[in-house]
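Pasting a structure here, questions to come.
A selection of the complex's chains, in situ.
To keep things simple, chains are lettered A, B and C as they appear, and every chain counts its residues starting from 1.
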Amino acid sequence: MTDEEYGSVCTILGREPRPPELAMYSVMWSEHCSYKSSRHHLRRLPTEAPWVVVGPGENAGVVDLGDGWLAALRIESHNHPSFVEPYQGAATGVGGIIRDVFTMGARPVALWDQIRFGSLDDPLARYLFAGVVGGIGGYGNAVGVPTVGGEVDFDATYAGNPLVNVMCLGLLRRDQLLLGTAGEPGSVAVLLGNATGRDGIGGASVLASASFAETSGSKRPAVQVGDPFEEKKLIEACLELFSRGWVTGVQDLGAAGLSCATAEPAGRAGTGIDVDLDRVHVREPGLTAPELLMSESQERMMAFVPPGRVEEVLAAAARWEIEASVVGTVTAGETLRVFHQGELVAEVPAASLTEDAPVYQRPLGEPWWLEDLWSNTISFVQPPEMGSVLLGMLDDPSLADPSWVYRQYDHMLFLNTVVGPGGDASLIRIRGTEKGLAVSTDGNGRICHLDPRRGAARLVYEAALNVALSGATPLAVVDNLNFGNPEKSEIMWQFSETIDGIAEACLGLEIPVVGGNVSFYNETDGRDIYPTPVIGLLGLVEPVPPTVPRLHRGRAGMELWLLGEPRAINLAGSAFEKITFGHVGGRPSAPDAAAGRAAVALAADLARSQLVPVLHDVSEGGLAVAIAEICIASGVGATVDYADWRHLFSEDPHRFVAVVAPADGDRLQAAAARHEVVATRLGVLEADRLHFRGPTTTASVALASAARAWRGALPSRMGERVP
Amino acid sequence: MRVAVPVFPGTNCEHDTVHALRGVGAEAELVWHRETDLSGCEGVVLPGGFAHGDYLRPGAIARFSPVMAEVKRLAAEGKPVLGICNGFQILCEAGLLPGVLLQNRDLRFICRPVRLVVVSTSSMITRALQPGTVLTLPLNSYEGNYTAEVEEFARMEAAGQVVLRYCDERGRPTRASNPNGSQGNAAAVANSSGNVAGVMPHPERASERVLGSADGRRLLESFVASRARV
Amino acid sequence: MKVTVHVTRRSDIADPQGGAVAAALRDLGFAEVAAVRVNRRIDLEVHGTDPEVLEQRVTEMCERLLANPVMEDYQVVVTG
C-alpha cells in the first residue's frame, strides 16, 4: 500500500488504522481485488443487452436463455500461483472459478482452460505445462465439472510468466438466481466449508498485484492446496440450501478471504456487519486477527441466512458432511465490525473497502517500438519450400493436436457434451430442452502485441464465428485481460487499446461483456508478456441441429470451399512467419464489422442447414492448416489450387472453410450470396496426400506424415515425464 | 427392477447413471452412503466419481460407508451388483471382487473412447451379449490398471470372470489397444457367481448416439434383464 | 504421541510411478539409479501414552484402512 493510500485510510477512519484494519484495506485495495488501474477503462465496455440478467460486478455474469433458463459465465486467471506451484496453482484456479459460478445459484456444468507457456524445448516449460494440466484435470475431474475445451499456446513471451486462465459455465433456473448481498439487518453470516488456516495469506495482494521477481522466495505466501473433495460437497450442500430458499445471499471466499466475503456483501446491501473471528472454524490454533481476515484457504463460502433458518442450514451442512459456523450478523448502519478474543479489533465503513478503493488513471503511451514493429515485414524473394513449411507448422505445439491435454480431462460428465474438445467450439446441450450452448475461447498474444486494438477485436470476431460454426447465435462475452506491469505507460496503452478493441467488436456484433478478470504484473525481470486478452464467448443454438458439422465428417469426393475474402495476404503476426522464420512483425489487418457479422450469420445458417458436413474457421496457421486439420480428422487427402502461396497462410479474419457434396455446391453458393459473402471453390477431398497446387509452387505431403507430425507434436515433447 | 445408486461424498456420476438406467427401463434411485436399508432394492450400481476424494486409495474409505453392508448383503443374496469406474475400485477394496486397480501405466488420467471385446458371458452385464462382440465405451480414470495375483488371474480367466477386454478394431486384445496397462487387457471382471461385476469404462456415457455411442446400453440392459436369471 | 506408518507396495506388484521416477532420474544424468519404488509414509498424531497400546491400535488402523493387503505391506514405528 502506498503512503497516499494509507493517508486515504486515515481520512476514512479519522484515525490511524489498527493492524487488522490495515490488513483488510491492503488486500481489498490491492490491484487484484480493487481493479484500481483498470476500472476506469473497463467502463468503456458495452455491458447491456435485453438478455443480460447480471452484468459485470457480481461473481459471474448471467444471461437469459429463454424458457426460464439462465447461464452464468465467468473467467479468471491464476497465473502467478501456477508459476510458483503449477499443479496446485492451476487446481485452486479451477476451484475458485467454480465457486464464482455456483455463488450465483447455478450448477457449474463445464470448464474451459486457456494455458500459455514458454517453448517446450525448455524443461521448465515442460514441467509447468505438465503440472498445470495435471492440476486442472486433478481438480476438475474430481470435483465433477467436465473440462470441455480450451486453448494451449507456447511462446517465449510466457517463459518467465505462464498464463493459466479458466472459465466456468453454470446453468440455473431463473428463480434460483442469488446475488452476493448480505440482505436485511439481522441476517446471519454462516461460513461453510474448509477450516481456515494460514494458506495464501496476502496472496491476492502479494502474488497477483506485484511483479514476479519482487515476490520471489520467502516473501511468497504459503502455497494453497486445493481439495476438490471438499468443493464437491460444498457445491452440493450450497445448491441444496439455495433450492430450499434458506439463503438470501452468498459470497465465495477467494482473494482477500473473509475480508472480502463480509465487506462486499455488506457494501452491496448498504448494511453493516459484525464478525466474530472466534467463531471461525480453523485448521490450526493461534491465528491472529489479520491472518483470519486475509487467509485464502480454499473451498469456503459465506451464506447469508435469515435468523429463522440457521438451524436448518447447519443441519443440512452436517448432512453433507461439511463444517459450518455462524460467524456474523448483518447490522443496520454501514459499519463492518470485527471482534477477536472478545475485543473489537476493527471498525470500518463496510463499503469503503470496495467503493472507496483508489482509482488510478495511469499514464498511457503508445509504445516507442510500435512503428518499427509495423515496418518490420519480411519480403519474400522466392516462395518457401511449401511441404516442409506445412509439416513444420503441423508439428508446432501451438498448432498441433491438443488431445494430449484434453484426454487428461473428463470432458464427458453429465452426458451433455455434444461437441467436446478438438473442434472450433464446444457444444453443451441442456437436457430436457432443445437448447444448446456453444462456447469458444480465443487468445492470440502475437497479434495483440502487434496491434492490441485490432488483435483484441479480431479475437471477439473469431470466437463469435467459432460458436456460429455450431449453429449458435452469439450472446455474451467474458474477457480475461493478461497484461504486464500497469505502471509502465506502454502497458497501460496496450490495455486501453485492448478495451477499445473488445468494445468495438462487441458493438459490431451487438453482444455485451458480462464479466471478466484483469491480471496485471505479468512480467519477470522487467520483461512484460505480450498483451494477452482471452475472450470467452457464449452462444445459444435452438434447436440443436440433428448433426452438428464436425471436422471428421469429410469424405473423398467432397468439395472444399472458402467462405470469405479469398485473396487475403496479410501475414503479420501469422503462425507461418513465427514458426517458419521466427518472425513477429508487420501490422495485422483490421477486422471489419460488416464482414464479421456476415460470416457469423452465414456460418450459423449453414450449420443449422444440415447441408455441410464440415465447417472449420481459418485462424492460426491460415487455410493450409485449416484444410490439413479437416483432412487429418477425416482421414482423406485433398487437392487444392491457389493463385498466390500467401493465401494459404494468411490469417485474415472472418473466413471459414466448408466441405460439401459436389451436388450441394450451388446451394452453398446461394446461401453465401444471401449473406453477401464470397464463396470460392478451393478443391476436393481425395486420395491420401495434401496436395496444394499454385502457379509457381506446389506442396505435396503424405496425409500420414502430416497426421504423424500433428498428432505427435505434444506427446513427443512430453514423453519425458518431469513429476 | 429397482436399482439403488449409492452416492458417497465425492461421487459424481450418480445422475448420469440414474439417467442411463432409467433409459433401459430400471427404476433407479439415489441413496446416500449413510443409508442402512436397501431392502426394497433388487440390484445396485455403484457409480463413478471420486468417493471420499479417492484419498489414500480409491475406494479405501468408501468401503466403510454404512451402505456397503447392505451392498454386501445383496451381493451375497445373488442380486446383481455393478461397480462402474470408481464403483469398481470400491468393490475391489471391499473384497467383493478380486484384485486392485493401480495407476495407469503412463501415469496420466485417460478420458477417451476405447474398444472392448466381450470374452465371457458369465456375468450379469454380458449375459445378454455374444462373445466376440466389440463395444465402444468412454474410459475416464487415473487408477484403471487392473491387477491381480498371477495365479488368481489365471483362475479368473479360466472361470470366465474376466468378462471384457480392451481390444483393437478387430476385437483382438493387443498390447497397443491396452490403454492403461491392465493385466490381460481386463476392462471388466466378475465374481465367481457372476452377479457382482466391475467395469472400468463408463456404460452410462455410451447410452445415446448423439454422445458418440450407445453400446453401453447393451451392458445396462443385460444388467437389468439379469434379475430374472439369478 | 507420534507414530509413523510406512506403507510399501509389495515387490511383486508393479509400481509405474517408481519406474517413471527412475527413468526421469537417469534422464537427468543420475545413471547410477538402479531402481525406485514410490511408497507412502503416513504420520499420525495420536492421543495416548502407552507405546505398546499405541502400536497395537495403529496396527489395527493399518489392517482396516491404511494398507491394502492385496498390494501393500506396512510397518508401524512409534517415534515418541
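Here is the rule we use: a contact is a pair of C-beta atoms (placed from the backbone, for glycine too) under 8 Å apart; a residue touches a chain by one contact, two chains touch by 3 or more.
Note that this is a predicted model, so its numbers are computed, not measured.
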| In the whole complex, which copy numbers belong to the chains shown here? | A x1, B x1, C x2
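Quick note on the criterion: only the chains that are shown with their structure count from here on.
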| note | For the pair chain B and chain C, the C-alpha centroid-to-centroid distance in angstrom is 29
| task | Go ahead and note the Å separation of the Cα centroids belonging to chain A and chain B. | result | 36
| query | For chain B, what residues touch not just one other chain but two or more? | reply | 107
| Multi-chain contact sites of chain A, meaning residues that touch two or more partners | 721
| said: For the complex, give me every residue of chain A touching chain B. | reply: 137-138, 141-144, 227-230, 232-233, 320-321, 403, 406-415, 417-418, 429, 721
| chain B-touching residues of chain C, taken from the complex the two chains share | 12-14, 16-17, 20, 64-66, 68, 70-71
| message | Touching residues of chain B toward chain A in the complex: what are they? | response | 9-10, 12-13, 15-16, 19-20, 49-50, 52-55, 107-112, 138, 140, 142, 202, 204-205, 207-208, 210-211
